[in-house]
Every structure is written in C-alpha cells, then in structure tokens.
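Left out: one protein chain. Kept in place: all the others.
A and B label the chains in the order they appear, each numbered from 1.
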Amino acid sequence: MNGPLKTTTPVAPVPAATIVTAKTEPLPFGRTKQAQEAERALNHIIDDFDDNPKAMHYFYDLFRRVYCRGESIAAAGIRIGTTCIHAPEELVYAMGATPVRLCNGSYHYDQIGADFMPAKSCSLVKATLGMLCSENPVPRVGKLDLVVNPTTCDQKKKASAMLQEMGHPVFDLELPNVKESEASRVYWRRSVRQFVEELRRVTGRKLTRRNLKAAMARTQRAEKAFRVLDGFRRASPSVFLGKDAFLVVNAYFFDELDRWCEAVEALNAELGERLEKAIRAAQKKAPRIVFTGSPPIFPNLKLPLLIERAGGVVVSDETCSANRMLYDMTAIDEWLLNDMVDSLADKYLKPCTCPIFTKNEDRRRRLLELVTKFSADGVVYQAFAGCQVYEMEQRSVAQTLNEKGVPMLYIETDYSPDDEGQLSTRVEAFLESIKTRKRNRA
Amino acid sequence: MNYYAGLDIGSTAIKVALVDEDGKLAGAHVAASGSLFYKNAKEAFETLLAKLGVERRDVRYMIATGYGRKLYKEADDSISEITANGIGAHEVGKAHGGVRTIINIGGQDSKAIQIDSHGGVTHFVMNDKCAAGTGRFLDVAARNLEIDLDELGDYHFAAVAAPLTINSTCTVFAESEIIGLLANGHGKGEIIAGIHHSIAKRTVRLAKKVGLEDRVYFDGGPALNRGLVAAIQEELGREMVVPKHPQTTTAFGAAILARSEFLAEEREFVADDA
Partner (left out) sequence: MKSSLESVAAPALQRSSVKNVLRDAVNGVDFNRFRFWLQIFFFVLLVYGGYAGINFGNSLPTFSCGYNSSGRPGVCYLMPLQHQLAMPWPVLFGYAGITVLTGFFTFFLWFIVLNKGWCGFVCPLGTIQDWITGLRKRVGVRFARYSHAQFQTLSWIKYVLLALMILIPLGIGAGYVSRDMSAPFCAICPARMIIPLFAADFRQFMVDFSSPTKIAMTALGATVTGLFFTGSFVKKRFWCFFCPMSAFHYLLSKVAFFRLIKDGGKCTRCGDCYSVCDLQIKEIADDVKTPQIMMDDCIVCLKCVAACPEEGALKASFAGMTIFESTEAGFVKRMEKGVNS
C-alpha cells in the first residue's frame, strides 16, 4: 500500500541440493548396456577370426537381431520355459507348445539377480532370475505359460519359489539325486508322467502316439544334424571353431526348431566342402581342447573365445549348453505311447553327466572318451564361482585325467568381464605348456 | 655378437634381461612401471642397452611377458609370465641341483608353478584375486610402520618376542590391525615377523595345490626380503633356491626363450632354403 508496487519478483532461496530427474524416455533397446554387452561379444566372435563359414551368418544374424536389437522370438502358441535340459522337450512339442530354454548368459541380468540372491551364488542362476524378474527381458520370449524347473542343484531348486513370487506359474519337475538306482529310474519315469499331466492341463491337449511320434521326428532331425556337426569337429586340422559351435547350439535355446535344423544342415554341407578343400579354421599345431564344466551361454562365451584367440581350438565340450543338450538319442523298441514316454525319460536321466548326481563316474569316462575321439591335447574345466557341485568334482576329474596323461586347467570365473587379463594369463600358460609338451615329445 | 631380450612388464615393475649368443645372462635392469608403462618399458630397455654398450640392431629377438605383454608391439612375440618364469628358474636352478617347484610372489599376485626336467610347465596355480599375500601387503605394512621396504628383513631378524599373529585376511583391514598393535606397544619387529609368517602360510598353502617338489625356487620382488624368505623356509621345510636378483628371473626366462625361438626359426628358414 505504501509506495509504488515493486515489480521485482521475489527471489526464491537457492535449494541446498539439485534435483535430478530420470530421463522420461527409455533408451531404444539397441543402445542399452545390455545390448552393448551382446554386441561386443558378437563382434569378438565374428571379427576376431577370419574366414568364418558363410552358413554361420544365419546364426550371427539371429543373435544380432534377438540380443542386440531386441527382436521378439515369441513363438506362436503356448510357451513353456525350461531352466534345464532335463525337461523333455519332445513332450512339449507333442502337445503343441514350444519349449524355450531360459538359462541366461548376460552380465546385465547377473547384476540384477545379485540384488536379491546371496553374494556367492552361481552367475547362471542369478542371470536367469534377473531376466525373469525384468519387465521385458531379452531374449524376448514373451509371456510364459509355464516355467518348468527340474529340481537339479540347490540354487535352481530354491529359485523355484522365487520364480513363483515373480508371478510365473512354476512346475517342479522332480529329478532324483541318485542316477544309478532302480528306485530313481521309477521315480523319474513317474515324474515325467506327472509332467505330461501338467502339460495337458496347460495346453488342453492330450498326448497321443501320433503327436509324440511327430515331435520325436522333429527333435531327431535336430539331434542328427548336431551329430553330423559334431563329427566335423573331429577333423585335424580343424575346420570349425568351438566359438561357432557354442553359438549354434545356444541358438537352439530359442530358435524355431525346423528353421534351426535347416540352418545346421546347410552349415554341415558347407563344412563338408571345406573339409574336402582342406580349408583350415585353426593352425595344424593349435592345441586341441575339450571344454567342460559350467555352461557357456551367449553372451558369456568369454572362456572359449579366449582359448581360441590364444591359438587353441575347442574341439569338443561336455557342457549342458552345447554337447549334452543334443547328443543323446532315444531308442524306441515298440512305438506305443507308454514305451515311448519311458524310453524318453530314461534318455534324459541315464546318460546325464551333470555333477548334481551323487557319483559321477560317467562324466570322467565321457571326458576320457571325448579326449580320445577328438584327439584332444588338454581339458579346460570352467566352474562358475558359487557352483558347489562343479567345484567339488574338479579334483576327481583332474585326477582321472592326469592319470591318463591329459593336462587339465581349472578356471573359476563368473559373468563379470573384468577378469579377462587373469584368465588370459592362465589360458596362455596352459596352451604354451601343451605346445612345449608336444614339442618335447617329438 | 647377437643378443636376445626378455621384457617382463609387470603391474608394479618393469624388468628387462639380455642374454648373449650362448644363452648366458649379459645383464638385467629393473624400473618402475608407473602409469605410462609402454613408455617406461621402452626406456628401461634402452637404459639396459646403454649400460651394456649394446646396439639395438644386435638384439635379434625380443619376447615380452607379464601383464602388459600384448601391448608392447615392438616385441617379436609374447608369452605368459608363467612359462617364462619356468624357463628362467629352470636355467638358474641348474647350477643348484635343479628345481621343480617355483613360488613367485609378485606385486599384485602370487603363483606356484611346477616344472618338468626340461623347464616346461606341468601345473600351476595363481592367486590374482586378492592382494593379501602379495607384495602389495608388504607395501601397505611398510607404509604403516613408517619404514622402508629394504628394512623389513632387518626388522624381522631383530624381533625379540614371538611373531604376532595378524588375523585379518584382507590387506586393507590388516592396516587397521597393524596400527592397533603399534598403539598397544608391540614392537615393529614382532609385527613384521607376524606379517611375514602370514604371507608365508598363505603362499605355502597355495603351493601345496601344485605339489611341492625339491627344490623350491622362490622369486619375485619380495624375495629380496630376507625376513620373508626365512618365514617361507620355516613354513615349507624344504630346500629353497633364492636367486640374487629374484625380480629378473622371469625376464631372463623370456630372453632365453627369445634365443631358442630365433634359432629355431633360423633353422627352419635354412631348411626351407635347402
């Protein structure tokens, strides 16, 4: 009231802190850290080596689309997520659904999972859980109508409850702890039948002889294609590198089955030509390595890549993300439904060399057989830090191999990308010692 | 006169060694890695050449090893420090009855290596995830006790009472423990002896994984510390070979390998011609 109205606007006190708001727009998937991780891994796989087989471009392209650009892989119809190779996929296909292997290899999801998992847990379980609690995870598997979780190792078992809390419908596929006993065979067969019942509930379809046969015809095609591919890896000098082999089988997790078979068949044809033309993928003296242990899953192909960049070649493997997934084939005596289901069940249990079982003499025999069959010079044993069973089996495997004069390198690692320097020292020292040994023997 | 060079580019120190045509050590040099290790490596190499009066062109082959081996592009080849250490220890050990086990304590890691009768590596284990039990631990301890690294050995032997136990498994937490012990009036000697024993226990435990075989060769920078050597000897209970210049064994091994690789290539070259 006194005097003219001041026109200065009152100055608000400066706040003690600045408020930072999150960006309102999310990054397009291709620019996220996760996509970058995948992109980096894929570039190493492609660019660090020259003369990749042309047929591999189907797979490189597939991974680029799914992992780097976030393309959807959502198959038509009902999707059954699986967390382990023990879940019989033939049954899923027979009931008209699509199995999707959920095991994840991304460091990004590993860190998300680390938020609610104990510190010393297996990276694979952390990553899988991290993926499954994310809103729109990559690979884009879409909505899962069921998650089948075989009761394998401790961490997978406990993950069952966590998955349920995340809102996924979970089915515990009961796997026995002992492989050898008759009781476990009976138990597992019953478990598989329970699984069939569960699938019937979810899909609304019945398992019949006809649809199971049709499903088995499709998976048989995949197993056969895989075996032919596997056969090529026996060639010395090598015509095909392990990093590509891992990628091919990793693609099986989520790729459409028939399309995958076609792509592998094309790859096999090309490898046949390469073999005839004596095109080499690795040097003649490159140390040949059998890779065993915790499964390398894209983008965590860190260790096989390291081995091959250092001049070795991974000629074979004994891991559940590659060889063990597709190697064993089912024999059926009478093509009647119950016989088929029982034989399938046996195939998934009896030859399995996963360390979750009490005794694992089969794994040691298998490794020795692989070393012989693929003319390998040494074995690299990867154990994820926190994987108790693989860590404990390391000693007996090392002993068995050393008794037969096969050198073994034991590496404990996880998904974090920061131990490459340390790993490369070990891997290179190992490969060098193999070369020296061969030279001295000559 | 032909020379062959081995360059060990570690995270803490750079070591260069030169061997002559007959495979005998001509000379070696140690320098700090610093942060510009490429530049420092080059300088260290040139310093050694100058010291020995050798021309660059007389060095026919160079092998780089150690943490920075891949990035030193001027080297002709690179090998892991494990292989190099094996060759070097084998060579030095020849004059002392032969060695089969090597314990190496470096700036940031520690290793145990088993070699065969030709010096080839048969088995090895490394600890490179944790600085406890490495040279870093000694650095930290010396700093807290306000003494020089070279004095550690003297203090060890000057200890009157029994060595104190250091409970912390982590270097960083051990710092606080050391300060606490000092504050409680314990002597530096006893503390240092305790640290040495702590490292020794850890190291020997690592070495047992690889299998201990006579004789045990001990190298790496910290092997200059007589106190540490004594502690390890006690823990091992075996005959040990400690070289006069333990930091340079690996570089020496790399230089020897440089010589054999060069000669082998020459032979192949000649054979191709013939």
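Please note the rule applied: a residue touches a chain if its C-beta (ideal position, glycine included) is under 8 Å from a C-beta of that chain, and two chains touch if they have at least 3 such contacts.
Everything numeric in this text was worked out from a predicted model, so none of it was measured.
Participant: What shown chains does the left-out chain touch?
Facilitator: It touches the following shown chains in the full complex: A.
Participant: Quick one: say which of A:His44, A:Arg234 or A:Arg309 touches the chain that got left out.
Facilitator: A:Arg234
Participant: Please pick, from A:Ala38, A:Ala97, A:Leu368 or A:Leu409, the residue that touches the omitted chain in the full complex.
Facilitator: Once the missing chain is taken into account, the touching residue is A:Leu368.
Participant: Would you indicate which residue among A:Thr32, A:Asn211, A:Ser343 or A:Ser424 is in contact with the undisplayed chain?
Facilitator: From the options A:Thr32, A:Asn211, A:Ser343 or A:Ser424, the contact with the absent chain belongs to A:Ser343.
Participant: Any idea which of A:Gly77, A:Gly272 or A:Gly421 touches the chain not displayed?
Facilitator: Answering carefully, the residue with contact to the hidden chain is A:Gly272.
Participant: Touching the hidden chain in the full complex, which residues of subunit A are there? Just list them.
Facilitator: 180, 182, 213, 216-217, 220, 224, 227-228, 231-232, 234-235, 265, 268-269, 272, 275-276, 327-339, 342-343, 346-347, 350-351, 362, 365-366, 368-369, 372
Going forward, only the chains that are shown with their structure count from here on.
Participant: Can you check how far apart subunit A and subunit B are, centre to centre, with Cα atoms defining each centre and the answer in Å?
Facilitator: 39
Participant: Quick one: which bits of subunit B touch subunit A in the complex? Just the residue numbers, please.
Facilitator: Within the complex, subunit B contacts subunit A at residues 67, 79-83, 118, 120-124, 126, 128-129.
Participant: For a test of understanding, state which residues of subunit A touch subunit B in their complex under the given definition.
Facilitator: Result: residues 407, 419, 421-422, 425-426, 428-429, 432-433, 436-437, 440 of subunit A touch subunit B.
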